[in-house]
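A single protein chain has been removed from this complex, and every other one stays in its place.
Entry: chain A
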Amino acid sequence: MSGDLRARAVAAFEAARATVAPRPVHDALTEHLTRLTEPMRVALVGRVSSGKSTLANALLGGDLAPTGVEELTFNVNWLSHGPRRELTVHFTDGRPPSRRDPDELTALTVRARDGDQEHQRLLRAIDYLRVTDPNPYLRSFDLIDTPGLDSVFHADSQNTLRFLGRTGDDVRAESAAHARKADALIVVFARGLAANEDEMLSDFVGPDFGGGGPITTVAALTKVELSWPQAADPMAEGRRLAERVMSAPGARRLLFDVRPVASLVGSAAATFTTDEYADLVALAEVEPDILEKRVRRGPYFATRDYDDLPLDAGRRAALLRRFGQYGIVLACSLLRDGIDTEELLRTELTARSGMTGLKRLLVDHFGNRGDLIKLRGALDQAYQLGSTLDLRDTMSPLLTLEQDEHAFAELRVLRHYYDGGLTFTAEDAADLLRVTGEYGTTAADRLGLPSGTPPDRLAEAARERLAEWAERDLDPSYAGRSRRAVQVVRRSYERLATQLRA
């Protein structure tokens, strides 16, 4: 169905383009056409050092984005799917893009050290870095890692320059610009970076983030592993905080959901080596209380010799850097509890770090509706062209497309729902999300049935739902916008039922 939509959209844009001579409208429409066939772009945005790069690595299971406790990501990293790892630098000053050795990524991304003028000049001329990688996860969408949203005052730009190699205003502006170009956002909140939920959310108010809303925005709450050992189960603590965020006023209009992640643990889980696995196995032999006591004294764990600990301090230091305190303790407890292969440990740590859940959410929420979201954006931008010029003929195929595609009606209902404009019950809302593809686009997904459900059972379920929604259509308690929404959902089930009958 998604493929059909794309084909119809391409046809409509081509028809629109045919009505105008080349340039400038023609070119703009061509650009939209190209975008329609490209993967969706998802940008990671958040304050400086909120853990965006660590999260990118955890999502992709590699060291694509450079990270470190003190490093500030300095340039935008655009990660997309490709047959092999390649790095291309794009410049702001009109220079042609240049191919670089992928190993240079860190040097080109992180802030310049004091003194290296030449390198700083290069960094400042960079618009973004394009990285391709065969990671299958990048098939669902491109991932754009941005430096951060903290701004800096002009008076201090000299000082700041020494650190960033450019002003914070630039960094913010650049992050925001790339966020605007993206189709969807992963907002990254770091545990402990804001006073409260309102403050967290308020970073995303302003012209740069106004438009998205829950359809195109989900959030990750990072660094939850740092609440260990205060919290024996940091993920549970993270879930509590995530709930608080979502119950803050306005949150549901901004975000679809917030998921807690121990991203450092997640990224280590995805990338640990056989040697590291062996080191963890050795540590797991240590009496749990002793291990915890030693790990809690982080700097000593990484530097001192102890009779009751295996591994030399250097190896322990490396583990601590990669897994963090909670990661080590968690991995060792999993190993003690019977996990006995690298792969099992990888899977379990990924799940325990919240990464499995977050990845699923991203694929569901963005991946399933990717084309529609992109198309919606393209249409809105195309209409803007028409707002200054008289382009009635040009717009007509696009307007027809929008009119005819039921998916747009669904999207509108979703928007109204997120804006709080519908009198839907929780049950109504669950149906709405499901039937519009939130949890997958197969008929079974849209009906909330397990995959492999036989076709006649699916058809029956669709008819049942249709009957229920037809009843709601007669229910006088749904009025105005809600009533129109009911009709759209009813129509969605009708289409599903028809499709299943065929």
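The criterion applied here is as follows: a contact is a pair of C-beta atoms (placed from the backbone, for glycine too) under 8 Å apart; a residue touches a chain by one contact, two chains touch by 3 or more; residues count from 1.
The working rule: contacts and distances are computed from a predicted model.
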item	value
Name per UniProt, for the chain absent here [options: "Cytochrome P450", "Sulfate transport system ATP-binding protein", "Isoniazid-induced protein IniA" or "Tryptophan 7-halogenase"]	"Isoniazid-induced protein IniA"
Chain not shown: contacting residue from A:99, A:121 or A:240	A:240
Candidate in contact with the missing chain, chosen from A:48, A:105, A:184 or A:283	A:48
Contact partner of the left-out chain, one of A:91, A:277, A:300 or A:383	A:300
Residue in contact with the excluded chain [from A:324, A:354 or A:377]	A:324
Residues of chain A (touch criterion as defined above) contacting the omitted chain	47-49, 68-70, 72, 150-156, 159-160, 162-163, 168-169, 172, 190-196, 198-199, 202-203, 205-208, 210, 223, 226-227, 229-231, 237, 240-241, 244, 296-303, 317, 320-321, 324-325
